[in-house]
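In this view, the complex is presented without one of its protein chains, the others remaining in place.
Let's turn to chain A:
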Amino acid sequence: MLKIEGLRKSYDGNEILKGISVDVSKGDVISIIGPSGSGKTTLLRNMTTLEQADGGHIQFADVDKDFQKLSSKDIQTIRRNVGFVFQNYNLFNNKTALQNITEGLIVARKVNKSEAKKIALEALERVGLSDRQNHYPSQLSGGQQQRVGIARAVALNPKVIFFDEPTSALDPELVGEVLKVMRDLAESGTTMVVVTHQMNFARNVSNKVIFMADGHIVEQGSPESIFEHPSEKRTQEFLTDILANV
């Protein structure tokens, strides 16, 4: 459904992504793990056209092109079909929880107001925040803000939702509520690509794990194969480190 091949990206001459290929099928929940600075955020931002890749090919929705040849119409098509959940939520601060969700529906998708409100309320319900619809982001806890962020992505009914460390900015006691929402989404068949340091999520919720280091995909496979019998030394070291720190 979404296929990326040979994605490359450099900043100031430093190659951060050195040819990454990712294949996402419908219903996949893919976890991307790896040490800090390995390029996970950069990968997500380039896959979703938030940044322009230096090389590589994308096959998604109606688009089948090299990244560098994407027209603004292609970019619009890609963005229309992906959702993005940010590490620090990035909610619209001057909009209520409900308006955060209806904004894209009304302004970008031209859904009429009452229909948009209906969709938004359903999305809020899914993340358990129906009673917070009129709160502004500043009046919500981090966990609640992130759940609104997820509802905002879900409401647009994208083909794939990308999550960039959705729980990393949260206080530990708030991580659970967000993970639960993500787990529910996964169970209801949402296609998800999740950059995470939550090894429990990677292991128990996703059906595929990608381990990245230094701009390469070192190893990928089922959670069992990655966590039980990693074949690469880098993967073993990383897992030993991270599991020792939990």
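As a convention for this text, contacts are C-beta pairs under 8 Å (C-beta built on N, C-alpha and C of every residue); 3 or more make two chains touch, one makes a residue touch a chain; residues count from 1.
We take it that contacts and distances are computed from a predicted model.
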The complex's invisible chain, by UniProt name, from "Acetolactate synthase", "Amino acid ABC transporter permease", "Cytochrome-c peroxidase" or "Xanthine dehydrogenase family protein subunit M": "Amino acid ABC transporter permease"
May I ask which residue of A:Lys18, A:His57, A:Arg109 or A:Lys159 touches the chain that does not appear here? A:Arg109
Which listed residue, A:Leu43, A:Leu98 or A:Leu170, touches the chain dropped from view? A:Leu170
Logged for chain A, residues touching the omitted partner chain are 36, 41, 45, 48, 50, 76, 79-80, 82-84, 86-88, 90-96, 103-104, 107-109, 136-139, 149, 152-153, 156, 164-165, 167-172, 175, 197, 242, 245-246
